[in-house]
Every structure is written in structure tokens, then in C-alpha cells.
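Pasting a structure here, questions to come.
Yeah, one chain of the complex is gone here, protein chain that is, but the others are all in their spots.
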Amino acid sequence: MDKPDFSNLRCIYINCTLKKSPEKSHTATLIEVSKRIMLKEKVQVDEIRFVDHQVAYGIFPDMKEHGWKNDEWPEIFKKVINADILVLATPIWLGEKSSIAKKLIERLYAMSGQKNNKGQYVYYGKVGGTIITGNEDGIKHCAMGILYSLQHIGYSIPPQADCGWIGEVGPGPSYGDKEWKGEKLEKPAGFDSEFTNKNTTFMTYNLLHLASILKKQNGYHNYGNSVDKWEEGERWNYDNPEYR
Amino acid sequence: MDKPDFSNLRCIYINCTLKKSPEKSHTATLIEVSKRIMLKEKVQVDEIRFVDHQVAYGIFPDMKEHGWKNDEWPEIFKKVINADILVLATPIWLGEKSSIAKKLIERLYAMSGQKNNKGQYVYYGKVGGTIITGNEDGIKHCAMGILYSLQHIGYSIPPQADCGWIGEVGPGPSYGDKEWKGEKLEKPAGFDSEFTNKNTTFMTYNLLHLASILKKQNGYHNYGNSVDKWEEGERWNYDNPEYR
Amino acid sequence: MDKPDFSNLRCIYINCTLKKSPEKSHTATLIEVSKRIMLKEKVQVDEIRFVDHQVAYGIFPDMKEHGWKNDEWPEIFKKVINADILVLATPIWLGEKSSIAKKLIERLYAMSGQKNNKGQYVYYGKVGGTIITGNEDGIKHCAMGILYSLQHIGYSIPPQADCGWIGEVGPGPSYGDKEWKGEKLEKPAGFDSEFTNKNTTFMTYNLLHLASILKKQNGYHNYGNSVDKWEEGERWNYDNPEYR
Partner (left out) sequence: MDKPDFSNLRCIYINCTLKKSPEKSHTATLIEVSKRIMLKEKVQVDEIRFVDHQVAYGIFPDMKEHGWKNDEWPEIFKKVINADILVLATPIWLGEKSSIAKKLIERLYAMSGQKNNKGQYVYYGKVGGTIITGNEDGIKHCAMGILYSLQHIGYSIPPQADCGWIGEVGPGPSYGDKEWKGEKLEKPAGFDSEFTNKNTTFMTYNLLHLASILKKQNGYHNYGNSVDKWEEGERWNYDNPEYR
């Protein structure tokens, strides 16, 4: 079977580091590994560092209409909605995703009332994944919450849609660090992790495969999942349990 | 666009209640709502109550080879692997999925070393969802762990792949209960929850849509995600970060 | 046994709502129930709405020294460190604590390198609890992460240190709402929840009991838990597992 062509796809990576540019983000270093695959596959790629933007708190599409002076979310959302794939990347703090990652999820959720022209939630047909870095513990826990949120608002999740790197328990170098406690490391931390490299590769390709498949289908058929139709009273083959 | 045909699909529901048959399982009552849709769509449906079976603890495919006298897991696994869709259903205890649900996940994971004929993990191409019931709190938390585990071992997760019912915080009737503290309820608990009914419907149809799409494709292309090829040294467009 | 006297204690409630003052916070409404008990017990009580303050992101004590123009955290920290009890209160969004709550945890954690005059982490001897409100699902999940973080940095957690209110699954009124979808409710939502009222009461009193007990002891003895002594080589009765 021929190598699939992914050149019609768009992917956006949103880095939820706590550090503003131009500070070094270890999470960005692992994003880079995935992004380079995407670029070689001729995918159109965008990357945003969320903390660099003035994004308000809240659960409405535009918080400028709710008392906040600034809110760059509406512009960022346009990029999210134009992309077929969203990769939410976050560092780990105290075993959990960053507060910036949670803010992004709140704002993604704030748009979930919007619908596409099939009456489905607006993220239907898009594909989501996550990249997580830390020096100690918590990739899976962070991924659980992130992937759950993405599927809950309408994203599809392909197999093995998370990747990340952590070192041995306790303080230590972060992903890509070249030294630790003043001593030069033989190799940048995590670069030779077969596990991280494999998972990053598989995640990236699985995001591409599922996004490509769904794009060909023009997303999901709206039989059984259209909010508009449900509200009009359509129930397809659902039966009210009361009448059993 | 025509109504899709789902009659070539198989779905297995595994109920992870703590109660052995023939005790009443509230979780089974909500499974029924989803199952009835499947049956009307002519899907082949199987349902297992996991606690009724002698399943050993452990992380090997057959624990009878590791000191356990009984282990019905190998037979259950055959049903899992023959189905296109797995729905893991669980009650909530102390805000978390049941110990039976965790045992099922451990045994599913125990098979993740197996590969299909494309060199992918054996659950690739299959689709997963979850049904959760309790009287108080924790649907999303349970779903996070369950859906994470399923995608981690190779299942794909369509949009809104979880559904459930809980009542107001604190003790109260469970899903489908007809009385509470000796008083007859006007309607069985949860049966008129628009939210639960809609989510159960959408989950069921989205599982069918994604399973149908993936089955037509014969699962995922193995470009970029074959364990066998990775182990042979194939890296596709992945670049070792060391050489940058 | 005599009724204990709690009048030498201080408690700070930090409300992690996403809504800036003077917007109505449902979480504040439940804080009020706990706070009124404290006040009647003559505890000195402080309450902060975290989103009203310019708090920077980051994991250093004062982010003004790390490129941020504003950072009110150092002033807030003074209040936290002067209090014997910290109650972190949060709304639920998508089954998880708010991004504001996560930011507060990140900043509390940022101070965990500080030590008291016994060489212990600076929060030793203090007591923590949590209040959570939402209209649908997730009290326990939020409490898990919050209480974990508090004990991890040095707080002690008394029995039943969480309380909250959620309604039946799906959209609905929030705690204290007097109407829903334009219709007046018989009583404000949640006000007659025996479960919420009992848990709020028990949490409040257990925080007071443990804070009072620990204060009388002048916190924890530093035998076996002093970072300073550990770093000097003291190991008490710990034995290196290598030499067994």
C-alpha cells in the first residue's frame, strides 16, 4: 500500500509552558521532534506559546464582552479551528498539567456551544494529541485530563496520542538539558530515550492518519450526533428508557 | 447523504459492577439504553459481567501459566478481539472506577505486546467508549482514566465517547431506581435526564461511525506506527534529536 | 470534655473562581457557610479572590525578578504564611479545578524551598482543606489534586477535609442560584443539601481541631523531617537499603 499523502493537513501545536518567550522551554524542545516529522510530511504547521498572549480567564468566547480589557483568545481560536490537528503541549508541575494548559482547555470549552454546518459541535472531525515534559513524574496523569477534555468537546483521539519525557523520580535535568548541577551531560537529557522517540513518532503519524481519514470523509456523518437535530426532536434509534 | 449501515460491526460491553449475577446492576440499566440502539442498527452485540468470571490478577496473557489455578481471561479476550467496539462500563466508588474495571484494564494491557499482521499493537483499528453510573460524583474522572488506557493500548476514541448518570451530591437513588428510602419515585432515577440520554445516544453513534470508517480502511495504515518496523530500524521521517 | 477554644487561630480562604469581583461567585456562597462557623468560633478570617490580583505565572517566589512586570504573589503569600489554616476553594470546569486554582498551587509550590526555624518546609504545622462547587460533576477529583498538593508541600490534612456541592449530571443551577432558565427555584440550589451542609461543618471543625492541636505542639517536632539536618547528613533511624 502506498505511503499516505498528508500535505493537505494543518496542525497547530500550543505550548502551555509557564515561561514567556524568549525563555527556553523544554516542552518546545520535544514539540520540535514531532513538528519536524510533520514538516517533512509537508503538513502546514503552526506553533503558539500561549503564555505570550493576553488571554483572559472565563468561559465565554470573547471575554472583552465580559469585563476584560484584553483577550487574544478569539484570534487564537481562528487558528485552532483552521487546523485539522491540535497538539496541546504542557510541562508537569506537582504531577499535573500547567495552569496555562488548564486555561487553554477552559477557553476551548468556551466555544463548545458553536456548531458546524451539520449541527455538530465545532471540533467534530478534528484530531487531538498531547506532548508532556517534566523532570520527574506525571505524563500519564496529565494526558488523561487533556485527552479527555479534547474528546469531550469533539476531537477524535487516535491510538497512542500522547508522548512525553520524564527522568528518574526526584530533581534532575529536564528534556533537552545539556548540563545538570553545573556538570555537562554526555547527551542532552532524554534525547536517547527510545521510548520517548518511538511514542513521539507514533503519536505524530497516528494524528496524521486519523486526520487524513476523517478529512476524506468530510468529518463525521451527522446521523446520531447532531445537536441541532436532537433539539428538533430527532432521536434516531434511541428509545426513551421510560417506555420500556 | 444516506444513513450509514452498521450491520457489519460487532460491539462488546463489559460491565465492571462489583455485583455478581443475578444481583441488579444499575450500570447494566444504562448499558441497556446504548445496547438497544446498537441492536436496532443491526450491530452484533455481546455483554459480559466481568465479576461473574474467574479472572486472575496479573499482567500476563494467561495467569494459569503463572501460578493461578483459574483464569478465564483468555476466553474473554477472544471476544474482545473479535469486536470492533469495546465499551467499558463501571460504577463509581469513592469518585473512582471500580476495582473490577481496573482489573479489566490490567488484563487488556497484558495483551498489548501482541501485534496484528501489520506489526501494530493488536487493538489498532478498534474503537472504545465508556459508560459510568453512580449516585453522586465522578463520571468525568472515571472516564479520564478509562479512555486514556484504551487509547494508550491502541483503541481510537471518537468524540464524546463517554456517558453516564449521577444524581445530586450525597446519598441518593442510583440509575434506574424506582424508589429511595422506601418512597416510590415519580420516575426511575435518571430516566428523564436529557443530558444522559443525549450523551448515551451520541456516544453510541460516534462509536459506530468511527468503527465503520476504520473498518472500511482496514484499520490504520502502518506507515509510522509499526512496532515491528521500528524494531527493524525503520524511522520514516523521524529524526533523532541528537543529530540536530 | 470542654468545648475547645479556637480564638487564637487564623484561617485564609482563597477563592479560585474565574470571575473577577464584583461578579457573583457561587464558590464564594459556599465559602460563606464555612466562614460563618469560623467567625462564630472567633477565628480570625481572611478571604481573597485570587483572580482579582495581578499574579504572574511561574515557579519562583517573586516573578518580578524573572521578567514579569507585576506580581502580587509575595503579598498574598504573607497572608498565607500568617494563617494556620488554608482553604483553597474552586469551581469545577470540565471535571477539573480551575486554571486559577492550578496557578495558586504553582505559586504555593514555588515557596516550598523555604524552611522554618526547625529546618522543615515552611508549611509544616499548618492545616489545609478545600471547597468545591459546580453544577454537574467532579468534587472528589478536584479535591484529590488539591489536597495532595497541600500535603505534598507540608500541610496536614484532617479527616473529611473537603466539601462541595454539585447538582444532578448535566446543565443546571449552580450553588445558591435562585432561578434556573428563567424559573424561580423553591429554594436556592444546594442550600438544603444535608450532605453539603454536614460536610462543610465537619470540614470546618476538623480544620480547627487539627490546627489547634498542632499549634499547641508548636508544629511538628523536627526529628526525622528536617531538610537542614538531612542535608547535614543526619539520617535518624533510616538505613541505606544498599547496606542490607
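In this document, chain identifiers A, B and C correspond to the written order of the chains, with residue numbering beginning at 1 in each.
Quick note on the criterion: a residue touches a chain if its C-beta (ideal position, glycine included) is under 8 Å from a C-beta of that chain, and two chains touch if they have at least 3 such contacts.
It should be emphasised that the depicted structure is a prediction, and the values quoted were computed from it without experimental measurement.
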Q.
Looking at the full complex, which residue from A:Ser193, A:Gln217 or A:Asn237 touches the chain that isn't shown here?
A. A:Ser193
Q) Given the contact definition stated above, which residue among C:Lys24, C:Lys78 or C:His221 touches the chain not shown here? A) C:His221
Q | Contact with the hidden chain (one of C:Thr17, C:Thr133, C:Ser156 or C:Ser174) | A | C:Ser156
Q: Could you list which residues of chain B touch the chain missing from the display?
A: 18-20, 23, 51, 57-59, 67-68, 93-100, 102-103, 105-106, 109, 145, 148-149, 152
Q: May I ask you to list the residues on chain C that touch the chain which is not drawn?
A: 1, 3-4, 29, 32-33, 36-37, 40-41, 121, 123-124, 140, 143-145, 147-148, 151-162, 176, 187-188, 191-192, 197-198, 200-202, 204-206, 208-210, 213-214, 217, 220-221, 223-225, 230, 235-242, 244
Q) Taking the full complex into account, what residues of chain A touch the chain not shown? A) 94-96, 137-141, 144, 164-171, 190, 193-196
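Rule of thumb we're sticking to: only the chains that are shown with their structure count from here on.
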(Q) Can you work out the whole-Å distance between the CA centroids of chain A and chain B? (A) 23
Q.
With centres defined as the mean C-alpha position, give me the chain B-chain C separation in Å.
A. 35
Q: For chain B, jot down the residues that touch at least 2 other chains.
A: 140, 144
